[in-house]
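Supplied in structure tokens, the structure appears directly below.
Excluded from the complex is one protein chain; the other protein chains are retained at their positions.
On to chain A.
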């Protein structure tokens, strides 16, 4: 459903993405790993057009993401996104954070939107925080609200951009648990993360990227047991041996 074909991206003279070819199927969980600055977040952000590709083709269900004729707002309804720093709306309550887009974008009624919001809040385990403001929540709770906010749009795919990197170690588990449950339900997920345990357990496929290039694409079992690329071996040895 998501298809990168020969995608290049430049920031001025600097090439961030080099000839990316990748296809992600419905129901798949793809984890993108790689050193910082490798372009993994940029690649993820191209999918919902937060970043623009310079060359090549990127399609979602056959629709060109970067095409001028594409209604990007319509395309984005279908793609949930969770950020490293949550980005909840600080001036709105948890419930308002979740109901906003369903009401304004999908045209749902107040009651319908609230009902959906409560359902997902319950699902991420913080139903009791519906009327709190984001600043009153812990980082882990905020990130779970952000996930509920994404899910409330009933998207076909969820993008996660280092969802646990800004969290206290104690709170990483609660967020990963929600993501694991989601993966088991068959949600299509593209996840940029450094959580190797999560990748091992949940990913259908691991994509290793370095200096803007996909160096390796494999199942977790293959990748961890026997990475083919030297750079991937080095990366794994550095993050696993401590």
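A few remarks follow.
Everything that follows uses one rule, which is that contacts are C-beta pairs under 8 Å (C-beta built on N, C-alpha and C of every residue); 3 or more make two chains touch, one makes a residue touch a chain; residues count from 1.
We take it that contacts and distances are computed from a predicted model.
Candidate names were "succinate dehydrogenase", "Cytochrome c1", "Protocatechuate 4,5-dioxygenase subunit alpha" or "Amino acid ABC transporter permease", and the UniProt protein name of the unshown chain is "Amino acid ABC transporter permease".
When the whole complex is considered, the residue among A:83, A:160, A:208 or A:235 that touches the unshown chain is A:83.
Taking the complete complex into account, A:100 is the one of A:100, A:181 or A:236 that touches the chain left out.
When the missing chain is restored to the complex, the residue among A:5, A:74 or A:228 that touches it is A:74. Summarising the interface, chain A meets the missing chain with residues 48, 50, 73-74, 76-77, 79-81, 83, 85, 87-91, 100-101, 104-106, 133, 135, 146, 149-150, 153.
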